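First comes the structure, then the notes that go with it.
Removed: one protein chain of the complex. Kept in place: all other protein chains.
Entry: chain A
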Amino acid sequence: MIYYDKVTKVYDGGQHAVEDITLGIDSGEFVSIVGHSGAGKTTLLKMLFAEVQPTEGAIYFGSRDMSSLSNGELLRIRRNMGTIFQDFRLLPTKTVYENIAFALEVAGRTDEEIKTDVPHVLELVGLFDKMWNFPGHLSGGEQQRVAIARAIVNQPDVLIADEPTGNLDPINTHDVVEILKKINDLGTTVIIATHNKSVVDSVQRRVVTMDQGRIVRDDKSGKYVL
């Protein structure tokens, strides 16, 4: 489903973030990408939704080479990917409802569908009663659950999570991981970059370990080992 073909990324300052990575991820997998800060985890994920372009190599989503897409095609593919970030990246001037509705609107859904789907997904992440709050009025854990709701509302093929528990306490971390596992059980591919050992160990699925821009381990049912 996703294939990194000999991918290298060198940033403008000459910093090698990712070097010669070849990695395949099948549909329905739950993959944890682990490594120290600066190991290249975030760059690897950003290249998947084309926020960053590889310097060498190619990334395939299905049969499509992500670097050769037109703007319209890229937007269509992004609507089919859910993204979650450490800093939540919610729209601060929109309510919880509007944040999630926005993802549905850009995907071309009707007002009726939006009115049904948004409360439903908020119920799923346990935030039905916070629907009309603004993100600034929510706790970190709640904001991350809004971000998850936004990421999954379009029922994407793949969910990309970059340090989703980085700003959360252990209880919220546990909640977020449980939600991600549930989403994966429903058939969505989940790729998570983290350096949180408890998250990786609790998932007990495939673990890809990175160090200095390279993949140093790839365990099918692994634990956090550095």
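In this section, a residue touches a chain if its C-beta (ideal position, glycine included) is under 8 Å from a C-beta of that chain, and two chains touch if they have at least 3 such contacts; residues count from 1.
Going forward, contacts and distances are computed from a predicted model.
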item: Listed names "Carrier domain-containing protein", "Enoyl-CoA hydratase", "Multicomponent K+:H+ antiporter subunit D" or "Cell division protein FtsX", with the criterion being the UniProt name of the chain not displayed; value: "Cell division protein FtsX"
item: Which residue of A:Ala17, A:Met47, A:Ala103 or A:Leu168 touches the chain not shown here; value: A:Ala103
item: Chain not shown: contacting residue from A:Lys6, A:Arg76, A:His120 or A:Lys197; value: A:Arg76
item: Missing-partner contacts on chain A, residue numbers; value: 49, 51, 71-72, 75-79, 83, 89-94, 102-103, 105-111, 150
